[in-house]
Structures are given as structure tokens and as C-alpha cells.
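Shown below is the structure under consideration.
After this line comes chain A, so read on.
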Amino acid sequence: MAFEPKIVGFLCNWCSYTGADLAGVSRIKWPPNVRPIRVMCSGRIDPTFVVKAFREGADGVLVSGCHPGDCHYYQGNYKALRRYHLLRRVLEQFGIHPDRLMLTWVSAAEGERWAKVTQEITERVRKLGPLHLKD
Partner candidate 1 sequence: MIKLRIDGNEVEVNAGTPLLKAAQKLNIEIPTLCHYEGIEPYAACRVCTVEVVRGRRRRMVTACNYPATDGIEVFTDNERVRRARRLNLEMLLGRCSEVPAIRALAAKYGVEKSRFGYDPKEKCILCGLCVRMCSDIVKANVLSFAYSGPRRKVVTPFEREMATDVCIACGACAHVCPTGAITIEDLSQRRGEVPEMYLGPKTAISIPFQQAVPKVPYIDPDACIKMQTGGCGICAQVCEPEAINYKMQDEVVELDVGQILVATGYQIFDASQMAQYGYGKLDNVLSALEFEKMLNSTGPTGGRVLTKNGKEPRAIGIIHCIGSRDARYHKYCSRVCCMYALKFAHLVKDRTNAEVYQFYIDMRAFGKGYEEFYSRVLDEGVNVIRGKAAEVVEATWGNEREGHLLVRCEDTLIGKFREVPVDMVVLCAAIEPNVDQERVGQIFSLSRSPDGFFLERHPKLDPMGTVNDGIYLAGCCQGPKDIPDTVAQAQGAAARILAMIAKGEVLLDPIRASIDENLCGGCKVCNNLCPYMAITFDDVKKVSVVNETLCKGCGTCVAACPAGAITGSGFTDEQIFAEIEGILADAGNK
Partner candidate 2 sequence: MPYRLHMMVCAGTGCVSNRSLELRDALSAELARRGLDKEIEIVTTGCNGFCGVGPILLVQPDGIFYQKVQVKDVPLLVEEHLVKGRPVKSLMFTPPEAKEPVPRMRDIPFFGKQMLVALRNRGMIDPEKIEDYIARGGYQALAKALTTMTPKQIIEEIKASGLRGRGGGGFPTGIKWETCVHAHSEDGVRYLVCNADEGDPGAFMDRSIIEGDPHSVIEGMVIGAYAIGAHQGYIYVRHEYPLALKRFMIALDQAREYGLLGKDILGTGFDFDIEVHRGAGAFVCGESTALMASIEGRVGEPRAKYIHTVEVGLYNKPTVLNNVETFANVPVIIERGAKWFASIGTEHSKGTKVFSLAGRVKNTGLVEVPMGLSLRELIFDIGGGIADNGKFKAVQTGGPSGGFLPEDLLDLPVDYEKLYEAGSMMGSGGVVVMDHTSCMVDVARFFVDFLQSESCGKCTPCREGIKAMHGILSRICDGKGSEADLATLEELCSVVADTSLCALGGSAPNPVLTSLRYFRSEYEAHLQGKCPAGVCRALITFRINDKCTGCHLCFKACPTSAVLGEPKQMHSIIQGKCIKCGACYDVCKFEAVTKE
């Protein structure tokens, strides 16, 4: 059986979560590999969430917020961006390929983009193979 990566998606409430919702409402297909967790803002995403997700067996993590400048809380997404770059370096030191973590921006109107982004990370993680951290 082919490898189906498990990906945890942290989605901000205002843009990406709604965008994902739109994709669903619009009957756009997107891979079921991404399992979304709603947070109010991408700025709420504590690096420990990501680490926790990997520890719990996720093969990849997707962080998605509003487009720069569109944050519902003005600049939470910039803070997410800052943390993302630091976190990639930390992950590398842990031996986790930094490409397993992906940060993206999806607005509430971008159902199609959401589908595209989820396909992209799914394919990427599929290529990197299973992480096997939980075992």
C-alpha cells in the first residue's frame, strides 16, 4: 500500500480556515492527508505545537495564515513567519527535514489555492517518506 502521509495543518480562523471551508463549499477536491486544526491566528501557533505534531506521528506540518497585510489581528502572520524561520533551523538540528514544515498564506476567498497548497505539501511529504517519530 502506498505511503499516505499524515499532515497536521494549523489554520488561522479568519483566512485559511475559511478558505479551506470555501474549498469544501465549492466542492473542490483537496487531499484528506491534511488534518486541520483551527487557531484564531497564525500568530498563536506556538513552535511547540509543531514539535508536538511531529512527535505525535505527523509526517508534515502545514501552517497557513492570512496574506501579509491582511491579518485579522494586523500582524499575527508576520510573527508566525518569524517563528517559522527559526523553527526550520531547530527542526533540522532534530534531524527532521525542514521541508516537512510549510508556511503558506491562503485567504478566505482562495478555496482553489487551498486545494493547491494541500496538494503541494502532500506530494512534498510523500517524497520525503514517513518520519516514524512516534514509534
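How were these candidates chosen? In short, all candidates are chains of the complex that A comes from, given by their letters.
Some observations on this one:
Methods note: contacts are C-beta pairs under 8 Å (C-beta built on N, C-alpha and C of every residue); 3 or more make two chains touch, one makes a residue touch a chain; residues count from 1.
Note that the structure is a prediction, hence the values are computed from the model and not measured.
Within this complex, chain A touches only one of the listed candidates (1 or 2), namely 1.
Chain A makes touch with candidate 1 in their complex at residues 6, 8, 14, 18-19, 22, 25-26, 35, 37, 39-41, 43-49, 52-53, 56-58, 70, 72-76, 79, 83, 107-109, 111-112, 132-135.
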